[in-house]
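Every protein chain except one is present and positioned as in the full complex.
Order of writing sets the labels: A and B. Residues in every chain begin at 1.
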Amino acid sequence: MTDPTFYGLCGAVVVGTGIYGFVLHTHILRRLLSFNVIGSGIFLMLGAAGSLGPDTAADPVAQALIITGIVVALSATALGLALLVAYARASGSPRLPEDANDDP
Amino acid sequence: MTLVLATIVGLPFAAAMLAVIFGRYGGPLAAAAVAGVAVATAALIVIVAEGQPVTIDVAGWPAPLGITLEADGLACGFLAMATLVMSGVVAQGRAYFYNTGPERRATWAFWPLALLLWAAINAIFLSRDLFNLYVGLELMTLCAVALVAIEGKAETLAAALRYMLVALIGSLLYLLGVVLLYSAHGVLDIGLIAARVTAPTDILAAALMTAGLAAKMALFPFHAWLPPAHSGAPAPASAMLSALVPKAAFVILMRLWLEAVPDLSAASLLALFGTLGTAAILHGGVMALRQNRLKLVIAYSTVSQIGYLLLVFPLAGGASAAQPGAADAWKGVVFHALSHGLAKAAMFLCAGLWMASVGHDRLEGLRGQARATPITAFAFGLAAIALIGLPPSGGFTAKYLMLTSALASGQLIWAVVLLLGGLLTAAYLYRPLAMIFAKADAAPVAVSRSQQAVPLLLAGTAILLGIASSGPFELFQIGSPWADIEGLE
Partner (left out) sequence: MMALAETGFDLVLCAMIATTALLAIGVRDQFGAVVLFVVYSVFLGLGWLRLGALDIALAEVALGAGLTGLLLFGAHARLPASVPVPSGRAVWPAACAAGGSGLALGWAFLTLPEPVGLQEAVAANLGTSGVENPVTAVLLNFRSWDTLIESIVLLAALIGVWSVARDDAWGGQPGLRQHARHGGVLANFGRLLPPIGFMIGVYLFWAGSSKPGGAFQAGTVLAAVALVVFMGGAMRPPLVTARWLRLVCVAGPAVFLAVGLTGAASGVFLGLRPDLAKPLILAIEAVLTFSIAASLALSVIGPPEDPEDHV
């Protein structure tokens, strides 16, 4: 029997890792990637908590929330990357102006 | 009743979908949606004003399995405000995003985005389910970001990306809080959360959700993204972004602390909210004083005005720190949010008209606009009265109620903040007003009279909210945590 606790704690670690990336990076693609990592870590925590119960089947409501969340995160990523590509084309930089001094 | 609520959220969605397909008819479709939702909202207010909130279980499944929508007095007020703002947005938007000849990018994209934004906000005002609120917030955010970027210039794209990065982190923090609450209690409905047995993780969950919502509503110190985003968007979009978007996040924040987890609010926490609000009022006000472009003045004013909303928390208190003036604080902050929404939308629409006639929004260029566009200048003046909180505007009613509440609970410090904020607002609005009403000859303008009158509708309603305040006053009480308490008026 799988112990969901491992996965819940793994989710917490993944969220922390994603926050690290989001704070550290200035390149917007890397920040959007970090956003996805944080999101999936949160879902892992929710899913692990949802299958902690006495019966073995995972909580279907939690599963549905996670699927909804994955779709929403994908939509946000698509829009963010499209904005980034358009912005980089207009400005020549993949970083916000206030972070641009990090450009080589 | 079910049909009324379904219309309020469903009609903007339906109009948006049609506007995607029939790109050239976005404006008329939006106008039809506004008319339909206006009728439905009026009907809803009549029903709710009888004394009970309207509640429906979506798909027929009651919480915790299903999602509940509830129209209380507060939701009615915000829905009505949103409909009014949208009518102004549609009226001016048809001049901005009017399609002649082949379909163009911005004129196509604006209408579905504006309609979806509105639908998402209506859904947020009505929803009682914390995860459903998350989905609504995300829809709202994506549309708002795309609207900020719609001009397609490097600066506006940067503003949109900056906004999006903050908003995405805000979403994740909010979601994390929801996940912790659901994992601990197995419910998502606000009413069922309120009835839970408190778990040790709840305070972390509430803190995360609060931080997320604060980022979304540009609360100091998460406000840096707002001025470039709101001033870079076209005026009709700015009107929506400043009047509606922060209010949606605020309504969730208010429902969270005053309805879902009032048991968690300790005095120190409430004081922290008040302090952040004060910092926003002062910082936004001082920054607004230092701007030389009208749209930036208005945008920094939003940063400042959002601060007032936060004062509701120390004034109302929570379960452990309930204050004698709580009912008045609740109603006062709703008055403030509605009055600010209407006045701020009116101001952005005025700025849009002047940008169309002068070609820019630098303050010195607005000299003498009162002569060239008297109706618009009058509307701007009325909006300023409401924003400063002078009688007889809705802003005055708001300040009066919040002051009464502060005095009733002996929290003089917040009364001082309220008065100081009013002075600051008057100070930063003085310069644009002085320019606009200066005796100077401005070039005649090419803006039609009917277009000039659009902001007047909104600014006039902001004033009317104060003149006829007794009806809304009764309404906002319905379904509030203080529904049984008589007001102090």
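Some observations on this one:
Please note the rule applied: contacts are C-beta pairs under 8 Å (C-beta built on N, C-alpha and C of every residue); 3 or more make two chains touch, one makes a residue touch a chain.
If you're wondering where the values come from, they're calculated on a predicted model, not measured in any experiment.
Only one residue from B:143, B:217, B:355 or B:447 touches the chain missing from this view: B:143.
Contact between chain B and the unshown chain involves residues 2-3, 5-7, 10, 13-14, 16-17, 20-21, 23, 56-61, 64-67, 69, 102-106, 108-109, 112-113, 116, 119-120, 123, 131-132, 135-136, 138-139, 142-143, 145-146, 149-150, 152, 157, 176, 180, 183-186, 197, 199-201, 204-205.
Panel shows chain A; residues 1-21, 23-27, 29-30, 32-34, 36-37, 40-41, 43-45, 47-53, 55-68, 70-79, 81-86, 88, 92-94, 99, 101-104 of it touch the chain omitted from the view.
As a working rule, only the chains that are shown with their structure count from here on.
Centres computed as Cα averages put chain A at a distance of 28 Å from chain B. The residues of chain B lying in touch with chain A in their complex are 65, 131, 135, 138, 141-142, 145-146, 149, 152-154, 157-158, 160-162, 164-165, 168-169, 171-172, 175-176, 179, 182-183. Every residue of chain A that touches chain B in the complex is listed here, in rising order: 15, 22, 28, 31, 35, 38-39, 42, 45-46, 49-50, 61-62, 65, 68-69, 72, 75-76, 79-80, 83-84, 86-87, 90-91, 96-97.
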